[in-house]
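Okay, here's the structure, questions in a sec.
Yeah, one chain of the complex is gone here, protein chain that is, but the others are all in their spots.
We call the chains A, B and C, going by the order they appear; numbering starts again at 1 in every chain.
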Amino acid sequence: MIFGRVAIEQSHRLPTGGEIDRLAPLPFRFDGKAYRGYAGDTLASALLANGVTVVGRSFKYHRPRGVLSAGPEEPNALVELRGGGRKEPNSRATMIELFAGLEATSQHRWPSLALDIMELNDLASRFLVAGFYYKTFMGFPGWRFYEKRIRAAAGMGSGTVEWDPDRYEHMNTHCDVLVAGGGPSGLAAALMAGRAGARVILVEETDGLGGRLRSERETIDDKPAMGWVAKTRAELADMDEVRVLTRTTAFGCYDDNMVGALERVADHLAAPPEHMARQRLWHIRAGRVILATGAIERPLVFGGNDRPGVMLAGAVRSYLHRFAVTPGKRAVVVANNDDGYRTALDLARAGVEVMQVLDTRPAGAGAWRERAVAAGLDVMQRAAVVNAYGRMGVVGCDVATLDGHGGVGDTRYVPCDLIAASGGWSPSVHLHSHGDGKADWDDGIAAFVPGANRLGHVSVGAARGRFGLAEALSDGLKAGAEAAKACGFAIGAHPDTPITDEIATAPLKAIWSIPGPTDRTVKRFVDLQDDVTIDDIALAHREGFVSVEHLKRYTTLGMGTDQGKTSNITGHALLAEARGQPIPTVGTTRFRPPYTPVAMAAFAGAERGLHFSPVRRSAMHDWHAEHGAVFVEAGAWLRPQYYLRPGVTKAKAVMDRAIETEVRAVRSKVGLVDVSTLGKIDIQGPDAAEFLNRVYANGFKALPVGKARYGLMLREDGIVDDDGTTSRLGDTHYLMTTTTAHAAKVLADLEWYLQVVWPDLDVRVTSVTEQWAAMALAGPKAREVLAAAADHGTAVSNDALPYLGVINGSIAGVPVRLFRISFSGELGYEVNVPADWGTSVWEALIAAGEPHGITPYGMEAMGILRIEKGHVTHAELDGRITLDDVGMGRMASSKKWFVGRGMLDKPAFIDPERPKLVGLVPVDGKTRIPAGAILVADPATPPPVPKLGHVASSAYLSPTVGHPIALGFLARGRDRLGETVWAVFPLRNLSVQVKVVEPCFVDPEGSRLHV
Amino acid sequence: MIRIPCPHCGPRDHAEFSYAGDATKIRPADPDAATAADWHDYVYFRDNPRGPHMEYWHHTQGCRAYVKVLRDTSTHEVLAAGMPGDTLEAGR
Amino acid sequence: MAEYSVFSLIRNALGGHKDWIRAWRDPEPKKHYDVIVIGGGGHGLATAYYLARNHGITNVAVLEKGWIGGGNVGRNTTIVRSNYMLDGNAHFYEHSLKLWEGLSRDLNYNVMFSQRGVLNLGHSDGQMDAYARRGNTMRLNGVDAELLDRKDVQRLYPHLDFSAAARFPIYGGLLQARGGTARHDAVAWGFARGADRLGVDIIQNCEVTGFERDGNRVTGIQTTRGTIGCGRVGMAVAGNTSRVAAMAGLRLPIESHVLQAFVSEPLKPLVDGVITYGAGHFYISQSDKGGLVLGGDLDFYNSYAQRGNLPTVEHVMACGLAMMPYLGRVRILRGWGGLMDMSMDGSPIISKTPIDNLYLNAGWCYGGFKATPGSGYVFAHTIANDTPHDFNKAMTLDRFATGHLIDEGGKGPTPKLH
Partner (left out) sequence: MSESTTPPPRRSALANVWHPGDHGRIGFTGPQVTLRERRDITAIQLDAQRGTTDGVGKAVAAAFGLGLPGPGRATTTGDVRALWLGPDRWLLQTATPADLEPRLRSLTEGVGGVVVDQSHGRTILRIEGAKARDTLAKSTGIDLHPRAFAENAVAQTSLFQLAVTIDRRRGTSIFDVHAMRGFAVHLYEALLDAGGEYGVRLV
């Protein structure tokens, strides 16, 4: 019978109670071994139920470690969860919800958890003190040698190189009131705000509501408190404007009340259902933020306090009540506050043998103590555990009285397999601190509590150091009401705070470390994960690392996956003791998001793979794809790089041939290229001409209607920014084109000048890039093709459409704009077509061009054509180039002011030594001149070699001139025409002797343009 | 996320905007009267204060207006916002 | 025997580590120093160290407003390289890299300089041409560089996204094998200890609040711990440059921006060297502790807050996954921000100023950690000799007026773009 077997297997499971579903047993594996737990378990509770004590190994000394906590603060019980692309190292067993078939393995040990040879580090621990590595490994054979070994020993879990198959996504939402934390205070706050009609979001990290109530036995209005939780949950569920998200961690507070929250949508399942995200990252923009994040219990520092079986007292109660697990059979309880008694009573009630209850506080009365005594527990006051024994699990401990002056009385050995310890509770001030909130020290609870908060975040309940249930509830009700009110909602009657049956607690008395045996092999840990001991803190202090931030970085205190949730305050307090200063003077280290670690993929959301960044497609994209285009990206656009004939593969030679074919077609017949990607800006208004005249370096005022002109824009610092043609379509109407890459920037700049700099100019600018598909028809036969394609009434003769002329026309019934401009140096036209008709017109031109051998061409051919003509692009205009550098200094109008003109006379800009644009050809007539080569006088010079310039763009073969050509910048280049220099490419061991020529290789007179 | 109150669109995520920098810089109005030093100052120098900073944000993915914002650079708190021509005071 | 060595470690281990002395003293400020260095970051501490070591000037104080190393030196992604193209930068950074190569021994402090190689990925022909130009220039300057094609990159890092789903395919990359990382805190502490041992006073919790002037000279520094007299003053306060300079009446071509960085949970070795993505701003390496250390672009607004916002975090991670899709489930442990002193051409200023005895070290943008030893070295030279070293002679403040800009990125006077 299954149930019978499970009961026996789960040796530490209580027969009744807990939030687990005993009808749903779940098989799982840890380190290959099969176990069973129940739905509702975490991996940690299921392991404890099965009597598994050792779950992980510590970072530095590889000491065996068990489960310390029952929450996200867990420093010890880290495992590798799942496998393949879903493997997740460093997963906290205390937060992993059990599912059928769960597989986890221990990490950071070799060969096995039980036998880990790196445990030798523990023996060598005397040498491996804080910061030892700064003092050695400096000599032979070099740091890299040691580093390899250290790196292999460091790290915790191992990652994977497989890709994660799961989906991630973001979700945005706005609310009036955000409540972080679904404990009693958070629920009360949400309830009040919700009742007022506010839009409320409550996020709760765990799988259910109730917070600490799930782990305690408390009552509200004389009924079990979890009943109140259920009732509240139901009421919230009925409110349309309230959203409760469980399994959702508020991980960071950012500016203006933006809270980041991670919802683990499917982590409690073996795999996410299809189309569902594994995790969803919420951007919550809140009017008011209420932090009801509770508090985190601190361990006590005593000898061997890291042994498996030493647990937080509150976690012991969680395992008892929430999971019906007894983490041990014989317990010692030690605390500096009343939680010891509470825990001992609960343990005893669950049938655990309580060997000893130790209260580190001086003798005194207290309701809790009296209860414990009345229950027959063996209570010792002013006493503590001083040393725990047991390598793979606690077997016993020494207990002793404390003399109050750092000494101990006689020790007595107490056998036990569980030590429940409580050093008090620290409010979770993390989120409060992210938003610039200050933390104030509260001596009463020996912890930091939220102080002033500029953003108006309000902390309530345990998060504010109010540890009583009634306090938490009333705090929450009040904050919820106030928040709703602040958002403009009317508040109804304030309900009475529910009544609880709490027992008054006696004050805590901090004790930061328990004096222990002088034996140096006994370690007392402050930070369990990173193995920071009190000796490390003393050493850091001795060496002058006396700021908390130095202490942290020198000892790694609080730098583990738990970020010191259970250790920071103790460590800082110990430093304060060593410095002889009060804790608030010493302070605390800075809290940073995320509150608990967040997967990179969750941050990235859906922006992965091809959707990492949107691509843009031209109107003729599908045509290109159907006709063998190989695409390349240019400024988010996919553009044909070249076209392959059917059946031809993409080998380099083929590619070169394709390009050559395309170039030849343009020079000898006619080609068609998609230039839709060029930016197009519609400029209209009475001051449009004046405006253009100011933003372009060359004059634009005299441009007649129906004409286009090439223009250059400078940045304010005088450097060339962008170029393109601008056409005057009407009296006050212009169309500007920009380069593909700069289109967005140029538009933003124009808007800048109009809105901010010259608000007196009456001009409107709009991007029409997407409205118009654009294609350039170029080649000696271009006019014939255009004439054949054009509709009746559209005349394209040299008279009707002269060089740089602009007319409206129609092709295939589509109204088009025709521009007689050319980038290739051939007779050319640009045709602008409303985008939805782009393909129709393109096809019409192809059809009309068929008899003339029309060839579509791509970016590569266009690149060669423009290099042959010496036209510059971004390869030349790299953000450091002046007009003069590219030989266009004369274009700058001297008659007017334009952007950048004030900078042109800077000494460096008029220095005759500046590299100038030149053409380059190989002296041997055949060797390629690779782009990126550097121009030097003599390739044999040893470094550092004086550099004369560089090769900016290169055509490995200009089909038109029959040899390689290139454009480059050469110091005093204009004076060196005819000279030879060397283009060197030491990365590939190449050097080419090149002749300096004019930067135009084809038709320098431009006669082909004007036919 | 900084929420920038666009005078046209209302409060929006700063991610919808492009930062356009120091709004106290005034471009020389009369280029003929401007000296090289004036241009130099305009193009290169910034006060770069810690505290309230007058700056421009371009609502690039919104209404495409340039918005003038007074924002505290030590807290990121937006103290006021308006149109480019507005004089801003904290708390407005 | 060196103060720190494996032998001293063993001896101390046997003695319970009771004999270690403070890494640096905690002196009260004196009335007057020959040189006061403002800013206890990497550059300030290195400057003090080299003033003492190279120039014999030991009556030096470093004034730090908080704890040393708490600024950018303690919060950067620790990438060290010298793959610069422009002459104004290239020789300086290479000199700095050479100093790194001997730094641990020089300081008798292990700064864990690890030459694991810095690889910049290229994603287009244009970008590969630009890398070629940079790499060729480096080689001509005597700096190591290798141009990798797609296959070479795949051999080095087989698990990057070489798939058809890659939004930006990898064309190749530029590798500087001598580049790498160093342990950032150790750099600050090592220089501090080195300077301290040579007599420099390191004064923490001492914020500079003003300058006392006599004509065109600074005579004293006002601080939260009183006024301190000085012969010369070097300023190396990184993100706070504009504020401190303003106290001396200087306006600068600098804006302060926030740059975030992140560290993952510690993992067994997964990323060997330093890799940067070429299609977005992203760089990653793995710390010796096992955390993946990664960063991206600025938040794009002036800031002194040392913290950034979520959109940048998300974009950095998206870039990371675009390059290394297998990092999807790696969890980010912590993120933080630092204040970048963004200059108008993206290059540093190590220069004399209009004030006779005030010297400026600033404008480090994303990249001043790698410069730490080099910067201290030439800044000390500049202060000691009242004239720049050959390596920083182009890094003047007046280059913006003359047009001799050192604009590696060609971005112009828009600091956020550098």
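Keep in mind that, in the parts below, a residue touches a chain if its C-beta (ideal position, glycine included) is under 8 Å from a C-beta of that chain, and two chains touch if they have at least 3 such contacts.
Bear in mind the structure is a predicted one, so any value in this text is a computation, not a measurement.
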Missing chain: touched chains present in the view: A, B
Per the touch definition above, residue among A:R764, A:R890 or A:H1010 touching the missing chain: A:R764
Residue among A:R36, A:R65, A:K135 or A:R199 that touches the chain left out of view: A:R199
Contact residue for the chain not shown (choose from B:M1, B:A20 or B:A80): B:M1
Selected from A:R63, A:H108, A:H170 or A:R288 as touching the chain missing from the view: A:H170
Contact partner of the left-out chain, one of A:E370, A:D443, A:D836 or A:D938: A:D836
Omitted-chain contact residue, chosen from A:E274, A:D496, A:D519 or A:D799: A:E274
Touching residues (missing chain, whole complex) on subunit A: 169-174, 199, 273-277, 283, 285, 606-607, 611, 613-619, 622, 637, 676, 682, 684-686, 762, 764, 766, 768-772, 787-792, 811-815, 834-840, 844, 848
Interface with the unshown chain - residue positions in subunit B: 1, 8-10, 12-13, 15-16, 59-65
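As a convention for this text, only the chains that are shown with their structure count from here on.
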Separation of mean Cα positions, subunit C and subunit A [Å, integer]: 23
Touching two or more other chains - residue numbers and ranges from subunit C: 305, 309-310, 401, 413
Overlap residues in subunit A, where contacts from two or more other chains coincide: 254-255, 258, 283, 436, 716-717, 903, 906
In the complex with subunit B, residue positions of subunit C that touch it: 240, 242-243, 246, 251-256, 300-305, 309-311, 344, 400-401, 413-416
Subunit A-facing residues of subunit B, complex: 1-3, 18, 20, 27-28, 31-32, 34, 36, 38-39, 42-44, 56, 58, 60, 64-66, 75-78, 84-85
List of subunit C residues in touch with subunit A within their complex: 4-6, 8-10, 13-14, 16-18, 20-26, 66-67, 69-70, 74, 87, 91, 104-105, 108-110, 112-116, 124-126, 128-137, 139-142, 145-147, 159, 165-168, 183, 185-186, 189-190, 204, 264-270, 279-280, 286, 288-290, 305, 307, 309-310, 313-314, 316-322, 325-336, 401-405, 407, 409-413
